[in-house]
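A protein chain is absent from this complex, but the other protein chains hold their places.
Let's look at chain A:
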């Protein structure tokens, strides 16, 4: 019982990391159907942004906070360039897009190796994020609380963007019926670009959070990309609440099976459960009925 309680904040933190990594993908893959293999490298760029601000701009611990908006801007611009420059020419050709973005991901990894060096680098957390607090016998790591908070803020911001803003409405319209949206005067091309940029920017924010957990290396993205895709698939394509539930469910499954089996076996358990789940519900937790997808 004691162990179950201690594991709760850990499960929430693992879920929050998964959610942050998957939120951007929920836009680019979930909404637009683009299998962007370079999404993991946008995470990496976000993490290196925090490093660069700390090591090169000399911002110290506060670099992590400054890095959040900066990383969003940097990766959003990169996403915009990728979508406008390459991906839009390959809409409707998922296999080509997959290979293309895989190539981009290798390119970005090599670039990181050349700019930042092959050995991994480290971002020092601000002093108020190092350490932790014991509450009723449960240990709370401050950095994990920060990540949970960041995920919550990101989810609220996305919900407001999709539900309340003009470009959010456009985005939903294009998702529901692309042709009808186009004849209604919605600039679908620009909506695609904006959606892709926002999704990429979110990856940058998630990357900053990853910098708080462990070392940053050129291949950090590839260790999260599969998990991020899993969250989106399990949650249902383009479904925000699906992604939230899926991320925390997978986080809990991971944390609790690691408690009983160990980290290596926990991954196996998670994959086995996902395979079983997708057999029963191939469309994920939630699905949207649209003509576009029909």
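Quick note on the criterion: contacts are C-beta pairs under 8 Å (C-beta built on N, C-alpha and C of every residue); 3 or more make two chains touch, one makes a residue touch a chain; residues count from 1.
Basically, contacts and distances are computed from a predicted model.
Undergrad: Considering only the chain that is not displayed, what protein name does its UniProt record carry among "Phenylacetic acid degradation protein", "Membrane protein", "Succinyl-CoA--3-ketoacid-CoA transferase" or "Urea ABC transporter substrate-binding protein"?
TA: From the choices "Phenylacetic acid degradation protein", "Membrane protein", "Succinyl-CoA--3-ketoacid-CoA transferase" or "Urea ABC transporter substrate-binding protein", the unshown chain carries the UniProt name "Urea ABC transporter substrate-binding protein".
Undergrad: Quick one: say which of A:119, A:185 or A:282 touches the chain that got left out.
TA: Of these options, the touching residue for the absent chain is A:119.
Undergrad: Among A:143, A:200 or A:239, single out the residue that touches the unshown chain.
TA: Looking across A:143, A:200 or A:239, the contact with the absent chain belongs to A:143.
Undergrad: Take the complete complex as the reference. Which residues in chain A touch the chain that isn't displayed?
TA: Residue positions of chain A that touch the missing chain: 2-3, 6-7, 10, 13-14, 17, 118-120, 122, 124, 130-132, 134, 139, 141-144, 213-215, 217, 219, 223, 255, 258-259, 262-264, 267.
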